[in-house]
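Note that this complex is displayed minus one protein chain, with the remaining chains in position.
First chain written, first letter: the chains are A and B, and each begins at residue 1.
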Amino acid sequence: MSWISLEKATALKEKFNYIDVAESNGYVSVEVPKDKLISFLQFLKEDPDYAFKMFIDLTVIDHGQKENPRFQGVIILYSPEYKERIIVKSWATEETLPTLTNLWSGAKWAEREAWDMFGIKFEGHDNLVRMFMWEGYPYHPLRKDFPIRGIEDVELPSLNEVERGDQLEGLFNYSRMHTALPTLEDLEKTQKARMPKKKSQIVLNWGPLHPGTHGTIWFLFDLDGEYVQQCDIIIGQLHRGVEKIAENIGYQQFIPYTDRMDYIASINENHAYVVAAEKLLGIHDKVPPKAKWIRTMMAELSRINSHLLWLGTYALDLGALTMFLYTFREREKIMDILEGITGARFTINYFRIGGVFADLPAGALEAIEHFLKDFPERINDYENLLTRNRIWLKRNKDVCVLTEEDVYDYGLTGAVARASGVPYDVRKIDSYDMYDEVDFDIPVGEVGDSYDRYLVRMEEMRQSAKIIQQCIEKLRNDFTPDDPYFLEPEDPKKLKLSIDGRGLKLPQGEVYASTDNPRGELGFYIYNKKAAIKPHRVRIRSGAFYNLQVFTKAIIGRPIADAITLLSTIDPVVGETDR
Amino acid sequence: MEELILTSIAIGIKSVIFIIGMFLLAAYLTWIERKFAGHVQQRPGPLHVGWHGLLQPIADALKVLTKEDIVPSGVDKVLFYLASLLAFVPAIMILAVVPFGQPVNLFGFEIKPYITDLNVGLILALAFGSISIYGVIFAGWASNSKYPMIGGLRKAAVLIGYEVALGFAMVGPIMQAGTFSLKGIVEAQQGLWFIIPNILGFVVILFAILAETGRTPFDVQEAEAELVSGYNTEYSAMKFGLFPLAEWYIATFVLSAIAVILFFGGWNGPHIFGPISPFVWFFLKLAMMFMFFLWVHWTLPRYRVDQITELAWKVMLPLSLLNILVVAIWIMIFG
Partner (left out) sequence: MDGYFSLVIFFIAATIVGVALLVINRLIAPKVPDPLQDYPYECGVPLYDKTAQTTLDQKYYLLGLLLVLFDLEAAFVFPWAVVYKTFVSINAGLIFVEMFLFLTILIFGFIYAWKKGALSWQ
């Protein structure tokens, strides 16, 4: 496991006598007082023995109204040199924390989110505004005293209001009171708060209802002619409070909510959550190998599915509409296969904590193999149309270069990081499920421009096909239909594990586990104060969220025609950025 | 005086026939384009309105005619309406100088398959083509909205790009024919078509037609991924409908006709279809040309606008100048 060892963390104590080192299931965390936090993090970042250069995540835990201090900041860092992670914690006394933006630019949005959701002020942050909610929204929704149904203070006719709607009974009677909705004035305030000062000629709203933004992302471009001088992004139109839901729902029940996040690669979202929960339970190694092989195969199939959609929309955005329909042809085949195996096409809910919910149906492997036989030829077709196309080269070469420094600074992951020359792949580092038993390569770019990101994703599809092929052979040769696909706990009294998840209790402790989603590293940080059927805090580290953040920097000085190239090669999904 | 009125009426009727014919043709060109795009993309295209979607263009036209006519606040109203006329009228004016064949004798009348044969026909076609671009630029300005504004300015950039190269590329066929009259140019191609020494000029003209009609590698003015719909974002109903009609169909059609006249011998061809042979040849060549533009449109990605002007000035302009040299030497050697 890619985590700092207890000895190495304890060794820090010699230098910093004020820190506390704790360990839970092998996840080592360090507790630092608030006023020493920045100097400690600076040491971790710059010291050659630790070199935690890469920013992974920042979040806050609310320990409940009764506790004092109530809020605790959690920072997760990664060291590319030693391939290990660390958690740094600090109590946010007086509801403030020092800002990390001087160390890692990537903390900017995470701090905005923490302010938005918990009301923690970050001292020194240059524009601490709300991340998902609009300016003027009075609450901080992830605090424990905010009810899950929201605070109903606006009178609105309900959606299914009919003349006698108020007379309806029970669940049919939707109340007239609703949680607040933003008005046009609120949006105007939000817009002005995001870009307080216009630097050049006009400010263009780009999105949320725009054909090129792949969802509801609202860009603000300060334009000098066609060239962007300043940019900020307003997201949150699709914010559904998934983290809040997770705190109020059982573990197994939460899985369907994860596939509504990144709806393009729902299997991979399930995967990340399931792996995280299994690691907290300590059963990840005991999951039946057949289930692990199936999960590996399905995750890669879903990756190809997601990358095909990316390729189609990417080409569509650059004007090659025909590619879009070509990739959808292949996507259709995968969709059919997924439907046959899982019963759903889009928001698939197949993985369970402890395995998968059903065995592969007869003929599934043959169907996948049939698809794979055809697939490499199709990729070659796509490459023929695009890779050496002069226009494609002109639009992509040297467009919006992201350097290795950017990767560490902004916490970029997935294909975006790999195209910039950082071989950061959680599949290799963490080797969850069966990834350490399959043979595959990590494609790495040289320049870090849009063209490299394109090439890396194309090669990833080929590598995924290779992994699937190995999984098929394994599943066919080594397993029979009688092999278990779901973990039977040794002592059912101690661990109530079932497919419907009733009564499943997770132990006290904390875990950060991530998987390599098509859009980047998707991590789940689960914190449990005591053994319970509901987690105390679930933080979702979204790869798309952090990758999107670098957009605001990389687009400066480029024409808006490149904005679409950059956005497509970063490939965010709004369901995941907003959660 | 009476004679003047009579000829005016006669020409007027002929003009209306031409315009209505062009409309019907343009309507069915949309059907052809959609079918073509459909089959390129492995889908059937329009299928349900009429046999193989043959009534689809009629349905579309009726739909466009009966849509609510929305004028956003803050627009320059006169210019807003004028822009769609300014895109449409000059585009169809090119039709007036395009000859579709030799005059034929039918029931004792001499019927000319063209409106007028002027000795400056080619220059007029060039001029009308450029004026119709102003419709797009005006639309961008008049809308008082940012996407149309940027789209209009992009179209201006494209205009600046291809205009010079287009002018020089037309010099080659003119040198060989010794006239600006399109009919004269066709008649000069009884033997060898002008494509032979003018191949460079032809490449430049292809580029210019794609740029002028706003088809895919050069459709920056309405790049839907960046500018929603570009210059016509604020337009609705018929005043929107006139833009694609003018740019994508009428302009592409008449400019293909001009390209055929300049390089592929117009209606010249073996007389194997009897008296209608010239028309058959002309429309066959025209259809091939039109299909070529569709093919390009549905295959390639789109350039960025600064890359278009760069391509125009750094590649196309030298090519068109080289073409003049080649043709001049060709004429000196072969006469």
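Rule of thumb we're sticking to: contacts are C-beta pairs under 8 Å (C-beta built on N, C-alpha and C of every residue); 3 or more make two chains touch, one makes a residue touch a chain.
As the structure is a prediction and not an experimental result, all values here were calculated from the model.
Undergrad: For the chain left off this view, which of B:27, B:123 or B:291 is in contact with it?
TA: Going through B:27, B:123 or B:291 one by one, B:123 is the residue touching the chain not shown.
Undergrad: Among B:139, B:242 or B:300, which one is in touch with the chain left out?
TA: Per the contact definition at the top, the residue touching the missing chain is B:242.
Undergrad: Which of these, A:61, A:220, A:385 or A:455, touches the one chain of the complex that we don't see?
TA: Of the listed residues, the one touching the omitted chain is A:220.
Undergrad: Of the residues listed, B:30, B:56 or B:176, which one is in contact with the missing chain?
TA: Residue touching the chain left out of view: B:176.
Undergrad: Which positions on subunit B touch the chain that was left off?
TA: Counting only subunit B, the missing chain is touched by 7-8, 11-12, 15-16, 18-19, 23, 64-74, 81, 84-85, 88-89, 92-93, 95-97, 115-118, 123-124, 141, 143-150, 153, 156-157, 160-161, 163-164, 167-168, 171, 174-180, 228, 233-234, 237-239, 241-242, 306, 309-310, 313-314, 317-318, 321, 324-325, 328, 331-332, 335.
Undergrad: Going by the touch rule given at the top, which residues of subunit A touch the chain that is not shown?
TA: 184, 187-188, 191-192, 195, 198, 200-210, 218, 220, 223-227
Here, only the chains that are shown with their structure count from here on.
Undergrad: Mind checking the centre-to-centre distance between subunit A and subunit B? Centres are C-alpha means, answer in whole Å.
TA: 49
Undergrad: Can you name the residues of subunit A that touch subunit B in the complex?
TA: It comes out as residues 202, 204-205, 210-212, 226, 315-322, 325-326, 329, 385-386, 389, 391-392, 394-395, 559-564.
Undergrad: Would you tell me which residues of subunit B are touching subunit A in their complex?
TA: Answer in residue numbers: 37, 40-43, 146-147, 150, 154, 216-217, 219-220, 223-226, 228, 298-307.
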